[in-house]
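Data first, discussion second: the structure below is written as structure tokens.
A single protein chain has been removed from this complex, and every other one stays in its place.
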Amino acid sequence: MLTEYAFWLLSFIAVFSGMAVIISKNPVYSVLYLIMTFFSIAGHYFLMNAQFLAAVHIIVYAGAIMVLFLYVIMMLNLNNIETEKRHNIIKLLAVSAAGLLLLVLSGAVQKADEIAVSGQVGAAGMVENLGIALYRNYLLPFELASVLFLAAMVGAVYLSKKNLNETQSA
Amino acid sequence: MQVLPNITIEHYLSLSAVLFCLGLFGMMFRKNAIIIFMCVELMLNAVNLALVAFSKIHGDTDGQIFVFFIMVVAAAEVAVGLAILMMLYRNMHTTDTDELNSLKG
Partner (left out) sequence: MEKLVSLIPLFPLIGFLFITFFGKNLSKNAAGALATAMAGISFILAILVFTTQLHGAHPVMVKVLDWIHVGSFQVDISFVVDPLSTLYVLFITGVGSLIHLYSIGYMHEDEGFHRFMSYLNLFVFFMLLLVLGDNLLLLFVGWEGVGVCSFMLIGFWYKDHANNDAAKKAFVMNRVGDLGLLLGMALIFIQCGSLRYEDLFINGSGIASLGKYTTLAAILLFIGAMGKSAQFPLHTWLPDAMAGPTPVSALIHAATMVTAGIYLVARCSHLYAMSEIASSVVTWAGVITAILGASIALTQNDIKKVLAYSTVSQLGFMFAALGMGAYTIAVFHVVTHAFFKALLFLGSGSVIHAMGGEQDIRRMGGLKGHMKTTYWTFLVGTIAIAGIFPFAGFFSKDQILAHALENNMPVFILLMLAAAGTAFYMFRMFYLTFHGDFRGTHEQEHHLHESPAVMTLPLIVLAIASTVGGFIGFPHAIGESIHFHHWLDHFLDGTVVLAHSHMSALTEILLAIFAMGIAGGMIYYAYSTYIIKNTLALEDDEITSGLHRLLWKKYGFDELYENIFRRPIDQLSHGVQHWIEDKALLMMVDGTGSAAKGLGHWMKGWHNGQILTYLIAIVVGLIAILYFI
């Protein structure tokens, strides 16, 4: 019962703050709303017995990524309200595209066959199980992920160098 | 297929779909590059949600491992993406994507 209420509440918050992300004029507000969305999704994870993932989610997303975003916004001084001068037709197109996609997806969901449920339900999500799965079955992707981070780091540092391509950028 | 009592997988999938479409809509609607980025994050999260729901149903950890890796990729992507954004701002002095039409023609 409680879970049901929790689910609906969290869903509502998620959707609402998602919309707010898009609509708000101030980028900083958008960031904050996005953080709220992340929290609600983390709540969903908790509900689904994926506690570790929820924690990691909050730490990584809300803690690191959004902070990065805020850094950039602050640095570029983008908290001014910007004027949106999009053509009406583009807005219409965007709405219809997204709406269509929603339609298709929900249609797919409705039509989907029953998924066969297997094994123990609920045991997953504990750190122990996750750790076993990660280091046993998915070791290679794990290692490659570290390489990926390395590449990203190098890329980010290199791209942000100041005295690069100043004369060639025109 | 009850994820939670009285809540089936369809609920979760619908929620995920809604969030995804919201993110998509936002991507097409906003001009500011940073907001577009954030909408991308939103979309990724919607997918994560769906994956965790599936993981719960199957009783497997596979879904959650996948979510891990998505988060990894998202983080890397944000890092690099923001760096690019910075360079863009330095050159164009704006983050308006409508100004980026040098590839025209």
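Letters are used for the chains, namely A and B, taken in the order the chains are written, and counting of residues starts over at 1 for each.
Convention: a contact is a pair of C-beta atoms (placed from the backbone, for glycine too) under 8 Å apart; a residue touches a chain by one contact, two chains touch by 3 or more.
As the structure is a prediction and not an experimental result, all values here were calculated from the model.
Peer 1: Thinking of the whole complex, not just what is shown, which of A:Leu105, A:Met126 or A:Leu159 touches the missing chain?
Peer 2: Here the residue in touch with the unshown chain is A:Leu105.
Peer 1: At which residues does chain A meet the chain that is not included here?
Peer 2: Counting over the whole complex, chain A touches the hidden chain at residues 90, 93-94, 97-98, 100-101, 104-105, 108.
Peer 1: By the contact criterion defined above, which parts of chain B meet the unshown chain? Give residue numbers in ascending order.
Peer 2: Residues of chain B in contact with the hidden chain: 24, 27-28, 31, 97-98, 100-105.
Criterion: only the chains that are shown with their structure count from here on.
Peer 1: How big is the gap, in whole Å, between where the Cα atoms of chain A centre and where those of chain B centre?
Peer 2: The separation of the two C-alpha centroids amounts to 5 Å.
Peer 1: Okay, in this complex, where on chain B does chain A touch?
Peer 2: That would be residues 1, 3-7, 9-15, 17-26, 28-32, 34-35, 37-39, 41-42, 45, 48-49, 52-62, 64-65, 67-69, 71-80, 82-87, 89-91, 95-96, 98 of chain B.
Peer 1: Contact residues on chain A for chain B in the complex?
Peer 2: 1, 3-4, 7, 11, 14-15, 18-19, 21-22, 27, 30-31, 34, 37-38, 41, 44-45, 47-50, 52-53, 56-57, 60-61, 64-65, 68-69, 72-73, 75-76, 78, 82, 84-86, 90-91, 93-95, 97-99, 101-102, 105-106, 109-110, 112, 114-115, 117-125, 129-130, 132-134, 137-138, 141, 145, 148-149, 151-153, 155-157, 159-160, 162, 169
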